[in-house]
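With one protein chain removed, the remaining protein chains of the complex are shown where they sit.
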Amino acid sequence: MTKEDYKGMWVFAEQENGVIEGTVFELLAKAGELKAHNGEEVIAVLLGSGVEGLIPSLFAHGAEKVVVADHPALKEYSARPYQQALTQLAKKHSPSMILYGATPLGRDLAPRMMVSLETGLTADAIDLGYDEDGTFIRPHRLTAEKYSHISSLTNADLR
Amino acid sequence: MKILVYVKQVPDTDDVRLDPKTGNLLREGVKSILNPLDANAIEAALQLREKHGGTVAAVCMGPPQAEEALKKALGMGCDEAYLLSDRAFGGADTLATSYTLAKAAEKIGEYDLLLFGRHAIDGDTAQTGPAVAAQLGIPQITLAGSISVEDGWVCCDRMLGDMRQRVRAKLPAAVTVCGDINKPRYATPINIMKASKKPRSTWNAADLGCEASRIGVPGSPSSTKGLFEPEKHNADTVYFTGELDAMIKAFADMLQSEHII
Partner (left out) sequence: MFKLDDEHLQLQATFREFAENEVKPLAKEIDESERFPIETIEKMAAMGMMGLPIPEAYGGSGLDQMGYVLAVEELAKVCATTSIILSAHTSLCCWPILKFGTEEQKQKYLVPLARGEKIGAFALTEPAAGTDASMQQSSAILEGDHYVLNGSKIFITSAPYADVFIVFAMTDKEQGTRGITAFILEKGMPGFTVGKPENKMGLRASATCELFFDNVSVPMENRLGDEGRGFRIAMATLDGGRIGVAAQSVGIAQGAIDETVKYTSERIQFGRRISQFQNTQFTLADMQTRTDAARLLMWRAADAETNNDPYSHFAAMAKLFSAENASYVTNRAVQLFGGYGYTKEYPVERMMRDAKVTEIYEGTSEVQRMVVSGWMGVK
């Protein structure tokens, strides 16, 4: 697969006890902005058990598609089952990026996904965008809030 | 119990500035210290050893100077130290770093618990601990504000803002600790003098059996494009004083005039 074969901006729809995490809606909106540049679909990916009721609000907040893994084992967050489920889905659908809110859960899960998908991961991105030369950049907080760190990727699977 | 504590040597960030010409961090003459949260991790490991017996090993990936961080770990009371050093490790992002650190755990073998400081003050990503856990396929607990071990399980209270979440994971597991978890002990004179006799090993990529494509720059999907200082915004602070009701009215009036409400 080449870089161009990875398509779709995935937003991890973190939920707990049937309530969607606030940052998910911000990420959906942001992905909507990025769509103007990269033309890719905004897709929400939802993990849990008995969570179909949450799907409409994801569409309402900007998801063009929702990928769902609904299974009793996913009822409460635990790193390995969530990692396993999300990895299977990502390998099947090849998104170009997965966006997570920088919540305790997001920070718990994203690094594990980085390992299973062998990709880059930028923590605490405070913005997402495209550089003049078309590189996808994610500025993030570095040291003691004094600096910002811009990263670019060299690999096919973006995050 | 066999505990591995992963430590990192970092610049003392109060000292750090950007070179205006190159845009890189100026590291000249900046003191290097043991990452403060790693000291908390070492303390947690030592307390567990005091309770359950066993050994505590400090593991550090870095250039030869990183030996200083390991000396401090031994001075605090760790039993052995491993330095992972190789030019080929240079430029590694979190993925490549986690691969290398995981290979060290495999080589040391038979570990029960891996401890990490939640994040390093020079990189601040908080990814390394979970990434190493993923490499090894073991469970993880992040943001631990307390830690205890019982019957083959590690139990922690996670610090989630205003809330605490109590979780447990079956050993072997990885835990990243917060600064609130304990007050790290000082390196004591006796331990400093004993440290020179404790087992210390230095391993390179070949010793660890690392695949060249997964370490250092080749193994790093992400890289730094540049560093910049964020723009400083001047914010005007308006102070409201006086009777509570009058203050609320003045505040609401102001928000309205600014078209915020």
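The first chain written gets the first letter, and so on, giving A and B; residue counts start at 1 in each chain.
What we mean here is this: a contact is a pair of C-beta atoms (placed from the backbone, for glycine too) under 8 Å apart; a residue touches a chain by one contact, two chains touch by 3 or more.
Not measured: the values here are computed from a predicted model.
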| item | value |
| --- | --- |
| Touch partners, limited to displayed chains, of the chain removed from view | B |
| Among B:V167, B:I192, B:V217 or B:A250, the residue in touch with the chain that has been omitted | B:I192 |
| Selected from B:K71, B:K103 or B:K198 as touching the chain missing from the view | B:K71 |
| Residues from subunit B at the interface with the omitted partner, ascending | 71-72, 75, 186-190, 192-193, 195-196 |
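Please note the rule applied: only the chains that are shown with their structure count from here on.
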| item | value |
| --- | --- |
| Inter-centroid spacing, subunit B versus subunit A (mean Cα positions, whole Å) | 24 |
| Interfacial residue positions of subunit A with respect to subunit B in the complex | 78-80, 83, 104, 107-112, 114-116, 118-124, 131, 135, 137, 141-144, 146-155, 157 |
| Subunit A-facing residues of subunit B, complex | 13-14, 16, 18, 93-95, 98, 121-131, 133-135, 139-140, 142-143, 158, 160, 220-230 |
